[in-house]
Every structure is written in C-alpha cells, then in structure tokens.
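A protein chain is absent from this complex, but the other protein chains hold their places.
Labels for the chains are A, B, C and D, by order of writing; each one numbers its residues from 1.
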Amino acid sequence: MKINRKTKKHSKKAGLPPGTLVHVGEKKTEKVRITLIDYTEQDFQEKTVDNIEECFPFKATPTVTWINIDGLHHVETIEKLGKEFELHPLILEDILNTTQRPKCEDFDKYIFIVLKMLSHDEVEGGLKAEQVSMVLNRNFVISFQEEVGDVFEQIRDRLRKSKGRIRRMGADYLAYALIDAVVDNYFVILEKFGEKIESMQEQLVADPSEKTLQQIHSLKREMIFLRKSIWPLRELINGLQRTESALVTDATNIYLRDVYDHTIQIIDTIESFRDAVSGMLDIYLSSISNRMNAVMKVLTIIATIFIPLTFIAGIYGMNFKYMPELELRWGYAVALAVMVVVAILMLIYFRRKKWL
Amino acid sequence: MKINRKTKKHSKKAGLPPGTLVHVGEKKTEKVRITLIDYTEQDFQEKTVDNIEECFPFKATPTVTWINIDGLHHVETIEKLGKEFELHPLILEDILNTTQRPKCEDFDKYIFIVLKMLSHDEVEGGLKAEQVSMVLNRNFVISFQEEVGDVFEQIRDRLRKSKGRIRRMGADYLAYALIDAVVDNYFVILEKFGEKIESMQEQLVADPSEKTLQQIHSLKREMIFLRKSIWPLRELINGLQRTESALVTDATNIYLRDVYDHTIQIIDTIESFRDAVSGMLDIYLSSISNRMNAVMKVLTIIATIFIPLTFIAGIYGMNFKYMPELELRWGYAVALAVMVVVAILMLIYFRRKKWL
Amino acid sequence: MKINRKTKKHSKKAGLPPGTLVHVGEKKTEKVRITLIDYTEQDFQEKTVDNIEECFPFKATPTVTWINIDGLHHVETIEKLGKEFELHPLILEDILNTTQRPKCEDFDKYIFIVLKMLSHDEVEGGLKAEQVSMVLNRNFVISFQEEVGDVFEQIRDRLRKSKGRIRRMGADYLAYALIDAVVDNYFVILEKFGEKIESMQEQLVADPSEKTLQQIHSLKREMIFLRKSIWPLRELINGLQRTESALVTDATNIYLRDVYDHTIQIIDTIESFRDAVSGMLDIYLSSISNRMNAVMKVLTIIATIFIPLTFIAGIYGMNFKYMPELELRWGYAVALAVMVVVAILMLIYFRRKKWL
Amino acid sequence: MKINRKTKKHSKKAGLPPGTLVHVGEKKTEKVRITLIDYTEQDFQEKTVDNIEECFPFKATPTVTWINIDGLHHVETIEKLGKEFELHPLILEDILNTTQRPKCEDFDKYIFIVLKMLSHDEVEGGLKAEQVSMVLNRNFVISFQEEVGDVFEQIRDRLRKSKGRIRRMGADYLAYALIDAVVDNYFVILEKFGEKIESMQEQLVADPSEKTLQQIHSLKREMIFLRKSIWPLRELINGLQRTESALVTDATNIYLRDVYDHTIQIIDTIESFRDAVSGMLDIYLSSISNRMNAVMKVLTIIATIFIPLTFIAGIYGMNFKYMPELELRWGYAVALAVMVVVAILMLIYFRRKKWL
Partner (left out) sequence: MKINRKTKKHSKKAGLPPGTLVHVGEKKTEKVRITLIDYTEQDFQEKTVDNIEECFPFKATPTVTWINIDGLHHVETIEKLGKEFELHPLILEDILNTTQRPKCEDFDKYIFIVLKMLSHDEVEGGLKAEQVSMVLNRNFVISFQEEVGDVFEQIRDRLRKSKGRIRRMGADYLAYALIDAVVDNYFVILEKFGEKIESMQEQLVADPSEKTLQQIHSLKREMIFLRKSIWPLRELINGLQRTESALVTDATNIYLRDVYDHTIQIIDTIESFRDAVSGMLDIYLSSISNRMNAVMKVLTIIATIFIPLTFIAGIYGMNFKYMPELELRWGYAVALAVMVVVAILMLIYFRRKKWL
C-alpha cells in the first residue's frame, strides 16, 4: 500500500530550479549529529561535534578523515559543508533528496556514492530503506544518513582498535568498508526474508486462507522493493571498479571485486526467492481449488445418492388405486432393502472410480 | 478505446511527399500565441508578438532568446520561421505532426528535441499528451506546443526574477530547464497515478465488481501509454549527453545527468506500478473466484442437508399397507427427531471439515 | 490457418542449386507489365514497354531511370535484365522467391532491397503481403512487384507534375520515396486494424461468444504476421543509413532517418495493439467465466430456496397416524405461511450476502 | 518421453580423458561406407572405397576432393583419417560423439563444422536428427554421417552432370552446398510440421479430446527439439561468414549470406509455429471449459425447472385435513396448468437471459 509514498515525496519538488536544497523525505530525527573520525596508522581520534565548521580544519591534513552526518533536515549544515568541500549543487540536492536510486558518480575531484541501507520496519512490518550518501576524496570520506543508527558500528570498532588493514589503507578503503557493511547487512535482511518464506510455505501446506494470498502478494511487493534497492548496486560497484579516477587504488579494487561478488550472490538469492514466491502462488491457487473441489465432490455425492432413493420413495407415495406392491406384506421392507442396495452399489461405483 | 486515434491521425498523411507541411493532430487552440523572452545576465525582456517576423531581429543578437509558439495549425508561421532559421523541412514536418515519439536529433547547426508533456484529461478521464518540440541553437531556443498552458511557468518566473544560474548560463541550460520541467511534471502525474492505484487496491479488497476489472484494464492501458511516452526519454537524454555537438556545454551536461537519473527513477516507478497492477489483476481474479466459491459452497451445503431429510419424509409418505412405524403413537415425533439429529450430525461434520 | 502456405512454397525449391531461377509463390497476374520512367529536373518521360530490352538504352544515360516490373512469373525477362545490369544470380533468385524477409544487401555496385507491401485481402478477409524488390544503382532504380497495383501512384504523380524535390535529387531519393510509400501505407493498414480492434472490444463488452475467441486469435495471428513483415524493416533502414556505399547520399540519409522514425512508431503501435489484444483475451475469459457464474448462481439459488420448502411439504405428506398438525383447521394455511416466510428469509439472507 | 536419451548417451563418457575416441550414440548402420568424389572443372571421378587409406593419395592433389563417411562406429577408420589429415584429437572425439550442438570451429589449417540433418522418424513418429560433421580444407571436404542416406544426392548429381558453378568453385563452395542442402531440407521438415499443426487446428475445432492436449504437448516438444537443432546454425553461419580464415573465399561468402537468410527465415517460421501451438493450447483449454460449462448449464437448467414443479406437487401431496383445493372439481387440472405455466415462464426467463 506504500506504493505512492516515494513519488509523493518527489512531486513536491517539481518545478523548483535544479540544485535547490530542499530536504525531500520524512524528517526521521530531531537533532543533527555530526561525528568525526580522524586516523593514520599510528593515531586515532573520534569526536562528536556540534558545528560543522569544527570539521573543516581536518580537510587539509594528510590523515584520513571520516565525517558522518546523521539527519538531513538541517539544510544549512549541508550547505556550508558543500561550500567548504566544493561539492556541486546537484550533489547536495541528491544528498537531501532521499528518493535517489543507488548510483556512483565521478566528479574528478571526488566520487559521489548513493546507497540504500535496509532494515526491518518494526512498526509497520515491512522493509524500510535509509539513504546513505558518501563523498570520497583523496583523504576524507563524508557520509550522510537520514537518522542515527547504522550498520557501521563494527567499522568504527575496527578503526578504534587498530586491527586489520583498515588503518593502513586510505580513504578509498574506508569507503569500500562502508559499502561492504551495507552489502553484508543485506544478507541479514535476506535471511529474515527467507525465514518468512519458509514459515509461509509451511502455513500454505497446513492451512491456506484468503489472508495467505494477501501475504504472498505483500511478500512479492517487498521483494520487488528489495530488488529495486539492490539491483543498481551491481552497476554502482562495477562503475567504481572501472573508474579511471586515481581516487580508487588497485589494492582497494580487489576488495571491490569481492563486494561485487556478494552483490551478484544477493541478486541470485533474490531471484531464487522470487521463484519460490511465485511457486507459492501456484500452490496456493491450486490448493484453494483442490479444497473447493473436495467440498463440491463430497456434497454432490451425497446429493446424488439420495436422489434415486427419494425417487423410489416417491413412487410408492403415489396414490394410484391399483398398485399391487402396496398391498404386499413385505412391500415396505423390500422397498427399504432396495434403497439400501442402490445406495451401496452407488458407493461401490464411486469408490471404484476413485471419486471417494 | 482510444487506441486508434493516433494511427488515424497519421494515416491521413500517407502518400504525401516528405516535408509537406500539414498539421497532423487535433486543432487544440483557436489562436496561435507567440511569446518571446530575451535575456542576458543583466537584461530581460518578455513580450507577446502577433507576427513571427517580429522575432527575427533577435536571431543575430548575442543574447539568449526563447521563442515559444502555442498552437500548430497556422502552418505559414511555422514555415516562415523555418525559412528564417534554416530548419530542415523534415523538422518542420515533425513539429507539425504531433504523433512523434520523443527523440533528439542533431543537425550540426541546431539540435531538435521532441518531448511529450502529460496531463490528466479532466474531460475524458485518462491521460492526455501534448507534444513539445524544441530547436536549440547557440543562443536561442524555439519551442512549439499544441496549445496554451504548460509546465514552464516556473521557468519564466525564474528568468524574470533573475534568481538561480539560469540567467548566467546559455541556451543549452534553458533547453535543459525546459526538459527538466517536463520530466518533473511526470512525478506529479505518477503521484496521481499512485493514488488511483491505492484507492483501487482498497476497493478491490472491499468490493470487487466486474467494473473493477475494466478499471484495472484501463489503468493498465494508461500505464502502457505512460511508458510509451516516457521510455524513449532515456535514449533522448542519453543522446543529448553524449552528443559531440558544441551546442551542449560540459556545465550543462552535469545537469542532464541529473534529469537522466530522474528519468530512470520514473521508469522504475512505472515498472513498480505495472507489477502492482498485475498483482491487482491476480487478486481480482482470485477474489471473484473465492466469492463464487463461497456462494456455491453455502448453497450446496443447504441443499445437501435437506436432501436426506426430504428422503426420510419421502419414506413415510409411501402408501404401503404394512408400515408399522406409521401406526406408532410417537412415530411422527421420532421421525422429526431423527431428521433433526441427521441435520445436526451433518453440520458438525461440515464444520469439522472446515467447510462452514 | 494459412500458417503453412509460405513454407510450402519454399520447400518446393529444396535441393535445387543456389541461383536457379524459379518463381516461388503464387502466380498473381497473367501478363508481365514493364513501365519505365526517366527524368531529370527538366525532362520527364514515362512509357509502358513490351520488351525488357527497350529499357536497356537508358542504362548508360545520366538521367534517373525507374524501371518497374509487375509480375514475376516470366523468368526470362528477369534473366535478361539481370544479365544486362550485371545482377548477382542470388539476387535474381531472391527477387523471384516471394518468401523473402525484408532485407537490404550492399553489393558494391548496387544495393538490393526487399520489402513487403501489405494490403487487406478483400476475398479471404485477412492481410495480404506482396513482395517488392528494388535494385538501386547510381542512376536507376529497378523495382519488382508480384502484380499490377501498388502504393506508388502518388510518387509517379509527383514525378510527372515536377513538384517537390523528387525531380532534383538522385536515384537514392527515388528509392527512399518508394520505401517511404510502403511504410506510409502501413499506417493505413494499422488504422483498419485499430478499427477492427475497437469494434471487437465493443462486441466483447456487449456480447462475447465462442466466435469472439476465434476472432481474437485470428487477430493475434494477423498481428504476428504484421509484426514479422515490419520488424525487419528497422534493421533494413538502419543498414541503409549506415551503409558506407556512395550510392546513398547524405541528403537522402536525413530522409531515411525520418522513415526510420516512422518504422519505430509503427512497431510501437503494433506492440500497443498486441497489449490490447491480450487484454481482450483476458477480458473475454473473465467475462465468459462471469457469465457462467451468473447462470450457476441464479439457478442454484432457485434450487436452494425450494429444497427446504419441498422438505416441509414432504413432512406433511407423511402418512403417520398421529400427526396432530394435520387435524388442525388452519394447519394447511399455517404450513403455507411458514413456507412463504422461510422463502422470504432466505431471499433476505442472500441479498444481504450480495449473492443476488 | 525421449527427453533423457541424449543425456544418457553422454553420461557414458563421463570421466574418460578428453580426446578418447568412443562412439557415443546409437550404432545406426552395420557397415561403414566410404565414398570419394574428386573433381576439377574438367574432370570428375566418383568411387566407393573399402579402405580409408585409398583416399589418402588425393590429399596432395590440387583437385577438390570430397570424402564422405557413413557410419561412425568403426573408430579405427576415423583414427587413421585423423592421423593422415592431422586433425586434432578433440575434433575426432566430436565427430564420434553425436550429441554435439551445431557449431563451427576454426583450426587455422581447417574449419570444423557440425550440423544436424533432420528427418521424420517413420517408426516412432517424431523427428530424428542425424549428426553431419565436416572438415573443410583448402582442397578437400571430409564429411561424416551416422548412417547411409542423406540430403546430398542432388549435389552429387550436380557434380556428376557438371552443371552450375559447383565444379568451377573450390572446396569452400562444396561445403557451402552441403550446408545449403541441410538447411533447405529444414523447409521440407517445416512444411510437414505446418501440415500437422493445420490438421490439429481443425481437429481442435471439430472434436477436442484429452488426447489432443497430449498431442499439442508432443508438438511443442518437437518444436523445442527443432529449435534447439536449428538455432545454433545462425551463429555457425555467421561465424563462417566472419571468419578471417583464407579457406572461405569472398565469392562463397555471398552464398553464405543467402543460407544465413534462409536460417533466419526458418527460425522465424519456428517462432510462428510456436505462437500457433500456444494459441492452440489456449483454444483447447477454453473449449474444454466451454464444453463443460455447456453440460453444466443445460443440466442445471433442467433441474431448476423441475424443482419448483416438484414443490407444487409436494404441497398437494400433504395430508392436511382441511385443504380446500383438494376437494375442487378442477383442482387437479388447475394444478397441472399452474405447473405448465411456471415451467414456460422459467423457460422464457432463461431464454431472455440468453442462458438457453
């Protein structure tokens, strides 16, 4: 039913000049939170800043700097940041407009990446997408999220604890790590999805109801949503890998190939799920029709057995003067016996025909 | 039902030599209105002219000039314009023939663009397309529309009020802005479309009728129409972006990438809508069949319960001389009781089988 | 049902050496008619010749010459022509074999084009295709048709009346004009097709019968036929446009782009028609099933109402000695009243359930 | 049902080292027959040889030599031939393994071609494929067939009678002629196929039975088989045309273009047939359901008419003491009349509703 939400958001902007900074999307958080992580192999500092200007001194340093902004409704912050880091107005517009498709654009001096971070919507029950935008430069990554809370905590931990190659390698590796975290999270989403499909399959065999059909269709819709969010990733990562930009080093490129493989795997899994769901639809329809057939068959058989019997009773209910059988001593008993025999013969016939 | 309108229009021209200027399409407006906007970063003038010749002096000036013509039936005007601006006869023909697909053609000295501007047809209830053609040269844009009234008002406003980069940049940016306005308008159309789908989905659950099927099919037809109008845009904008023509500057190219993204997004949305509509068709068919099944089931159950009872009544309606039960004091009461018991047993059985 | 006609024609040739000149196809005309049109911008002559040799002197002249041959069964004529104009044996074979797909082949010295000219078959009721082959050289066009009567009359008129650019431009423009005439004619065909679909749609709503299904399928078959004839045109014209042959000038190329657009438009329309026809199939099937459901429902309801009533009548038809109701003065009237009440209650229930 | 035959054959070889010469497929003939045709424009000789070694002297001569081997089970012959003509072991393996897809491989010194020759299986009733492999060198063609009997007889005739260009041109033209013969034969197959479809279509309208469904599915299976055998041909011939190998001359290339056209035409025809067959499936299903509906409708109508009549009879079968109608002189006649009127009214109603 949420089919229209996204378009509605967008149509609000129709007619405004391009590059106008308007936050398109739900305001998901009250406060804007800006966190800054700055590191080299030896040093590491992390702080939450109140004012975006506090981040600007780090621009010139040779250290790798990661600025993360949670909450997009404070347009001024984004604007100041854009001015300082010389971001193209259209990029700022894309960051604020949360209806973007995942994409990767190369602006010579920096690379702009849009991703969708998925999570299960605990309240409404379906899937929820949060837009994550990233600007990658030689020695900094700026990421933008719609609200506080993300899948990057483990990356922060790895940075803090100085383990792994993440502290040795540059900003491009950090960007890769963020993309990888988002993609890895899709596996978690898919797992829950798979569980849903499995439980639905069991329910389908045990007790299919009209509600099941609705659930299958909502599953289908969620899958289309999932697919739409993930499919462009393929092109995105491919674009990153093939970029001629010096911002992505060969060392990182090998890691991107790995994420690419994961993306293909996820797309494969989604296709399998899609096949499974349409299989479920077939099974549902045929089990509904089987069930109806079962009802009709048994009921029709009952009717069919009694109709000839009632006819026999009808014959001896006629008021003809001369009906010799009526006078017989055992007439009634014989009539009853005949009825029983007819009923039994019909039952045997039905059974032989495998209708019972 | 309007499937034939377009072809009908076109077949009228079959056999005429190419480049013959005939207005193909409905004459949607009485008067031809010509407006002229001429601007540089500093100056701005706007006027409505009666005669196309009044626009010709602006051809040679270095200012950016936008000539907009509403109404295509006055062929002479188009012809004079074509002669003055050295437009190829086939272009003039395409401008007049409103059955074109969206396309972009590069004629060295100018670029020719055809778009479809969509709106909801308040009278007939479906979608309505108006053809917008544009000729882009180094310092002028000539646009042709079928009737007065368009989605460009906000662009005129931006030009008048001298805000944004629109006054600084050249004719190519103006052309981009016009395309962007048309594309942005599609979001509005899609939003209404989404609302229609949502209300249909609710109706489908609440009260599906044969009319619903017709509505779903008309929705489907509109979607095909929409798709046909928008799909070629992708190629069009791609063509503009990749053109080697010097008429499109690099600065504008970045903006075209933005429109391209929007177009992809719109096509994605249309695909989602298509999935939604075919899902609705499935749900409709299965709910119609469920409803029929419900009728049949209840009615058959009623019949089935009474058939054995009627049989029992039939037995004691027989006129055999020797039927001991008939003589019994409580025979009638017992017979009635047996009937009630049989009925109850059948009801229990049906309930247990979940047929009730 | 005509599915096999084409294959049958072709299999007749299986095993013959390539280049064997055999006329494959129906002999549609008795006499072979050869017409010759020769023109420059100043001069024009047109004549019908009895003997192909009369055309040969025009080969060397710098004027544009159009030789048109109606009727392919006179193999010798084609053979002589082929020898004189140095046509490859396979081309002659293709001209005579009317089961070709539309195609365009570049033989350095000339370009060979095969088209399908469509018309409505007044006798059998479906579509009829006539193969038009063309050989284009620097200053002549030779066209071959299966029978007299074509869509080129307006071109001849334009040539005669010396209007338009057709007399100024070369043989390649003439070839373009012929292709354009064939393509324009498709719009006429499509219009009639569209009318057929529209009238079918109305009939479908008003009174669907088993015949309707057959008609929908025959429509579908015709559409497949149409599609098969037109689809390869796209590639054909594309091939002509991109040819490196000097036979097609740049000036004509722009016109070919126009025909290309028309072809795309026709293909688009065919796709729309296809969607419309499959929509009709859906509507047909669901309306047939709705109609059946309506019959079943009403009939079942009648049965269901009378079954309990008959049961009540059955009870008082029993011959038990002690049935107090039978003795009552108003017993009969009450029984009737009970029956009426039961019937009314059931009708109310059915109406409330919206089964009536 | 023959779906497994091919795989079964192949799995027998699993695990053997590549290049192991094992004849995979049915042994279709007892004796291996080797025929040799050697010709220049002036000379021609043809002989059947007992021993493959007899062919070896022709290898060095400048004449065109065609060695044809019918029967593949005599592995030694193939092995000797392979050694003498320096064929790669994998080619020998492919020749012996009759489950190959049609393909064309360029081994510098020679070109290896695999084709499927189709025929109607008179015994089992379906289609039968025979693998034809060819090795093309500068001045010889070696062809391998599974059994005696082929579609090349007319080529042998043309060679013998020295008519046509076949004797003038080289080994590549001979190879082309063989491919052409195989492709031309497909038209014969398709013709028979088309006749089958036509007769099935008539039967479908006249008298559809459950057997019809099976036949439609077997038709479908045969078509898939056909398609699988012919589809790769397109790529094969395309590959031959575009090969950079000097073995295929330009003169022959023009002829290959002709075979390519035929292949496209055959594939087109198969697609039409496929459409026709799935249309038949639709018609079958809907005619079966129409037929069932007709039965149900008439039967239900009969039941529905009699149920109210029986109810009326039931009323006057009640034993109430005071039933004034029973005493009336014309009571019985009036009751009968009422019944007739009710029946007539119902019939009129049904007719008006077009249920009859």
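Going forward, contacts are C-beta pairs under 8 Å (C-beta built on N, C-alpha and C of every residue); 3 or more make two chains touch, one makes a residue touch a chain.
Because the structure is predicted, anything quoted here is derived from the model rather than measured.
The missing chain, though absent from the view, touches A, D when the full complex is examined.
When the missing chain is restored to the complex, the residue among D:Leu115, D:Val182, D:Ile307 or D:Met346 that touches it is D:Ile307.
Within the full complex, the residue among D:Glu30, D:Glu122, D:Glu210 or D:Glu244 touching the omitted chain is D:Glu210. Within the complete assembly, residues 151, 154, 158, 163-166, 177, 180-181, 184-185, 187-188, 190-191, 194-195, 197-198, 201, 254-255, 257-258, 261, 264-265, 268-269, 272-273, 275-276, 279, 282-283, 286-287, 290, 293, 296-297, 300-301, 303-304, 307-308, 310-311, 314-315, 317-323, 353, 355 of subunit A touch the chain that is not shown. For subunit D, the residues touching the chain absent from view are 1, 3-4, 6-8, 10-11, 13-19, 88, 90, 93-94, 99-101, 103, 105, 210, 213-214, 217, 220-221, 224, 228, 281, 285, 288, 292, 295-296, 298-300, 302-303, 306-307, 309-310, 313-314, 316-319, 323, 325-332, 335-336.
One rule holds for everything that comes next: only the chains that are shown with their structure count from here on.
Traced through touching neighbours, the fewest hops from subunit A to subunit C number 2. Shared contacts of subunit A and subunit D, meaning chains that touch the two of them, come down to nothing at all.
In this structure subunit A contacts its sequence twin subunit B using mostly different residue numbers, the overlap staying below half.
Chains compared, subunit C against subunit D: the Cα-based superposition rotates one onto the other by 70 degrees, nearest 5. In this assembly, the C-alpha centroid of subunit B lies 43 Å from the C-alpha centroid of subunit D.
Between subunit B and subunit C, the centres computed from C-alpha atoms are 27 Å apart. Multi-chain contact residues of subunit C (touching two or more other chains) are listed as 296, 300, 303, 307, 310, 314, 317-319, 323. Taken as a contact graph, with one node per protein chain and an edge wherever two chains touch, the assembly forms an open path, each chain linked only to its neighbours along a line. In this structure, the chains touch in the following pairs: A-B, B-C, C-D.
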